[in-house]
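Handing you a structure now.
Here's a slice of the assembly, chains where they normally sit.
By written order: A and B. Residues from 1 in each chain.
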Amino acid sequence: MSAIVFKLNGELTQKPKELNLNELANELNLFRKKFAIEMNGEIIPKSSHSATLIKDGDVIEIVHAVGGG
Amino acid sequence: MTSPLRIGSRSFESRLLVGTGKYKNLEETRDAIIASGAEIVTVALRRTNIGQNSDEPNLLDFISPDKWTILPNTAGCFSAEDAVRTCMLARELLDGHNLVKLEVLGEKKTLYPNMTQTISAAKTLIEDGFEVMVYCSDDPIFCKELDDMGCVSVMPLASPIGSGLGIVNPHSISIILENSTKPIIVDAGVGTASDASIAMELGCDGVLMNTAIAKAAKPILMAEAMKDAVISGRKAFLAGRMQKTLFGNASSPIQGLIE
């Protein structure tokens, strides 16, 4: 089990070991928040977050709603 | 008095749609939206701040999707591809909610829409099952095309986004209304209450605004003014205004004057 590096919202991010999207969201205090995750250009439904493992080199976008016109 | 506003599969009492941008804070945003009486509220999608103040308040904690119809927009997108991608993310974010405001800009300076990209994005989204409310130019030909294509609402600008110039193109809007089969909602350009009334008096089905309320000296009060203005303009349209004449016409009888 080795460390991984992936891109999160444009920033290079390192983690000591692989983790899934659900774990990532929790680490980011996103539980109970409304957000959406795109991984390598693909939208990952909430239902699949736990089952989706982040691999080295993945590109992840996490978005939420903000004020807009 | 006023029939409900039907947009795709949904129906609304209020004909005022409002944005959530440019407010001092989320409390002001919420209070202004409540004061406006709007049922449809636009939001934008942006990257979540990672790490720092990760438990900052979230817009949707203030504007609950349970109370309002959230209308995610694609503001900031300059290509059909980005716009479509943003709508997909919005649908996932809002648990399958399929009503979106499509907006593909052509230029940073004027925020004028890129109609070629807008048409192409609209096609893709409609095929993918979205109900598309589309921000567009006041070009009657494109408005008709978007209408025919199946957009649930066509939303021509009254003047550039955030300009506050009001309805600079009443003739175009009138032509668009003549050809329309879907609700025509003036989106962008309204600056003050009478602008909204004028749009409704032209026969528009609704008005969408953000800056006019958020950037007023007193946003909450302006939100109330806009609520009244849209209702007032709608009633005036339905009531059928008097004819204009160059010369006056006495309001009091001209018989029976004393001598």
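By definition in this document, contacts are C-beta pairs under 8 Å (C-beta built on N, C-alpha and C of every residue); 3 or more make two chains touch, one makes a residue touch a chain.
Small disclaimer: the values here were computed from a predicted structure and weren't measured.
Written as a formula over the displayed labels, the complete complex corresponds to A x4, B x4.
The rule is simple: only the chains that are shown with their structure count from here on.
Residues 8-11, 13, 28-30, 33-38, 43, 45-46, 61-69 of subunit A are the ones that touch subunit B when the two sit in their complex.
Those residues of subunit B lying in contact with subunit A across their complex are 19-23, 26, 29, 42-48, 50-51, 54-55, 58-60, 65, 70, 72-73, 75, 85, 88-90, 92-94, 161-162, 188, 209-211.
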